[in-house]
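Note that one protein chain is taken out, while the other chains of the complex remain in position.
Up next is chain A:
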């Protein structure tokens, strides 16, 4: 451990920006396209398609949950 230090100071200088043209196909799943300034970005994306998500079998509906879990409002 270091002895007590001065708090870290971060000074950012934003200069001029000039861009000709921007062409984007897609911005998806908690992505951000920002022209400007911002304080902070916190972007999260969960995507789940595991092998067990492939179901090969009779086309029955998905199994239902017990009633108490359904009432939790999720």
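The definition used in the following text is that contacts are C-beta pairs under 8 Å (C-beta built on N, C-alpha and C of every residue); 3 or more make two chains touch, one makes a residue touch a chain; residues count from 1.
Please note the rule applied: contacts and distances are computed from a predicted model.
Engineer: Among "Spore germination protein GerPE", "Na+/H+ antiporter subunit C", "Chaperone protein HscA homolog" or "ATP-binding cassette domain-containing protein", find the name that the UniProt record gives to the complex chain excluded from display.
Structural biologist: "Spore germination protein GerPE"
Engineer: In the complete complex, the non-displayed chain touches which residues of chain A?
Structural biologist: The missing chain touches chain A at positions 7-49, 53-59, 61-62, 64-65, 69-70, 72, 74.
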